[in-house]
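What follows is a set of notes on a single structure, which appears directly below.
Excluded from the complex is one protein chain; the other protein chains are retained at their positions.
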Amino acid sequence: MKIQPLVVLLVFFVAAGAVAEASQLVIYSGRNERFVMPLIEAFQEETGIRVQLLSGDAAQYVHRLQAERNNPRADVFISNDGALLEVARSMDLLMANDSEALEAIPEQYRAPDGAWVGLAARTRVLMYNKDMTTEEEMPASVWDLADPQWHGQFLITRPGNASMVSHISALRVVHGDETTKNFLRGLMDNEPTIVRGHTDIRRAVGAGEYAFGLVNNYYYHLQLEEPRDNHVGAVYPDQGEGEMGAFVNVSGVGLVNGAPNAANALQFIDYLLQPEPMYLYSYNSRETPLVPDIEAVSDAKRIDEYRAAELPLGQLGPMYNTTLDLMEAAGFGE
Amino acid sequence: MAISLQHVTKTYSSANGPAVDGLSLDIPQGHITTLLGPSGCGKTTTLRLIAGFERPEQGSIAIAGRTMADNQRWVPPEKRGIGMVFQDYALFPHLNVERNTGFGLKGPDLKKKVQSTLDLVGLGNYLKAMPHELSGGQQQRVALARALIRDPLVILFDEPFSNLDTDLREQMRQEVVDILQRAHATAVFVTHDQREALAISDQIVVMKDGRIQQQGSPREIYQYPETAFVASFVGQSNLLPGTMGTDGYVMTALGPIPCHHTHGRETGEPVTLSIRPDSFEMDPDGELEGTILRTVYTGEAIDALVTLGQGSTACNIWVHIHPEEQVRTGTVLRFTVLPHFVAVIRGDA
Partner (left out) sequence: MSNSKHPVMGKVRQAWMRHWQGRPPSAGLLTAAFFGAAIMIIPVVYVVSLAAEAGPGAWSRLFTTRVPTLWWNTFALTISVTAASVTIGGLLAFLTLRTDLPGRGLFRWLLAVPLAVPPYIGALAYILVFGPRGLWFQWLGSAPVDIYGFVGAFWVLTLFTYPYTYLITSAALRRLNQNFEEAGLSCGVPYWKVLLTVTLKLLRPSLGAGAVLTALYVLSDFGAIAMLRYNTFTRAIYYQMTGRFDQSAAAVLSLLLMVVTVLVLTVERFTRAQQAFRQDSGTYRKPQLIKLGHLRWPSLVFLGLILFSAVLLPIAVLLYWTVLGWNQGTVDARFWQFAWNSFSSAAAAALLCVLLALPLTYLKSRYPSRSTAALLRIAYGGYALPGVIVALGIMIVYDRFLPVFYGSLSMLILALTVRFLPQSMQSQDAALELVSPRLDEAARSMGQTPLGVLYRVIFPAILPGAAAGGALAFVSALKELPAALLLRPAGFDTLSVRIWMESVEGFYAYAAPAALLLIAVSMLPLRLILNRY
């Protein structure tokens, strides 16, 4: 009687541990599962390594990696946001990777020690419905989102979305905290419709429920390929002289510090950096490849065709939490 | 008559036969009438028919001369002017004593009326108490007050004392009867307890299988049971076959037995005789001799099972012996039979 529950519990712990041991590559991914699955299937096919995937929001996996730091369970951390990769690195949750394969990616898109590497670029754009407005009528700057003129006409993601957080971090770097806070207050006064993710935005704009929304550029490309509701366009904002340019973020992959299957993890990262998988990686999501040789989605602007904000992504990492606090203080919080 | 039932029949869909079968009954004003019988005899159904909780298929029911139910008329229970006390009292658990008693009543003098009614049942100081704070006897009194307060034409009691302990039961019985008499109320009780029925009633109606077996004063019912069922249900009784003799004697295997209540049976007719155990008196010169088989000491008397006669005519009967007598199994005694508690039973039982 007295020992029964304890014994059962112990058995569970051991069994649960055994299940974890049996897998051969554990990936925590903050990227949409549908973008990741084809790559993983191809990798499994090619190498015979069994992959265990956990999909969710990147920020929660930073927390999880932190909690598991003494007994890491994951080998690879895929993030849809470069800043969070840097956050994880700065917390010692990622470890250095000196694989030569990393050199395929331009230096500014990877960690100096190779702990993480970007794989594709995503640019913050304003996607609009061409039946409802035109490129000329559209706001040309992200700052216009705080202009009462656009009250109630657009969508943004919820504040916890990593792309949103890093975008706000970028605004802070360029314009300072006070200006950013005022912008956020104006944005909230405009009562935009706040949805869970970018997929909701592209569908709603495509269907003409709203005139436009703030998305990562590849959602625009995905919507273009839809069989219907595809009459959409995109504005790359802040292109004028002296303006900050469109904010470019990367998604990428990091090597977990103390990864139990480190060899497989290295093999996976190297695999991703080969031309074919790299093409798949960006093509699946319609992101822009970071290596100019890799073919991009046909109608996507090449990365040198527009003015991109010049920010080292690493700088945004340490700001992640304070940006969330600032957003919350401005009334844009979960 | 306060209540008059004519040829009332009520059948439940799930039952085999009718619960009440062509019952006709008059209940006099200002008296206490008890419907007595074993469970399933139809006594509760009769009460509920009077209250209006059940509808008869046939027959008519009138209260105070007003037809409440027949082929054409149906007066719902709330319009019949009756009061009812339930077996479990059915005090509204969410209302206090005062509001239970005055339930459904309005008017400027309601408070006074509630007070005086509760005074009558001896609960004048319990106005604000909740039902669950009261003892069983007190709950009973509230139920009675609730039934009395609207001066009903008749108060119906469904096994009202069966939830009380033996001591309290007898005390409450007496109190309720006193209160009813003071209020000059007409009351109908339902019970399966024959002692209770004998103790409280002006009139007893013994029922079985939905029909009336016998109707009369407690004394009539006890002394002169008309059917074997009544004889054995109300008190103990010895039933003996015999033949009607002359001069009020019935010839039995035990010899001639004196009998006052013969229903006018002709000499020579075969009859069944009910002899209460109290009819036997120990008498050294008595004509009956018997051997005690078993004794039960009850305090008030010794119930003894005695074998009378011999051989093929031998029979066992119960007799009551004075508790001071020293008797035991095997003692041989002689008896005489007194005629007061001997009755010829109608043959139809």
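A and B label the chains in the order they appear, each numbered from 1.
Assume a residue touches a chain if its C-beta (ideal position, glycine included) is under 8 Å from a C-beta of that chain, and two chains touch if they have at least 3 such contacts.
The structure displayed is predicted, hence computed values, not measured ones.
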Candidates A:177, A:209 or A:243 - the one touching the absent chain: A:209
Residue among B:20, B:36, B:82 or B:114 touching the omitted chain: B:82
Residue numbers in subunit B that touch the chain omitted from display: 51-53, 76-79, 81-84, 86-94, 103-105, 130-132, 146-147, 150, 156
Where the unshown chain meets subunit A, residue by residue: 1-6, 8-9, 12-13, 15-17, 19-20, 23, 26-28, 32-34, 51-57, 59-60, 62-64, 66-71, 73-74, 87, 158-162, 165, 195-197, 199, 203-204, 207, 209, 229, 320-321, 324-325, 328-331, 333-334
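Keep this in mind: only the chains that are shown with their structure count from here on.
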Inter-chain centre distance, subunit A versus subunit B - centres from mean C-alpha coordinates, in Å: 90
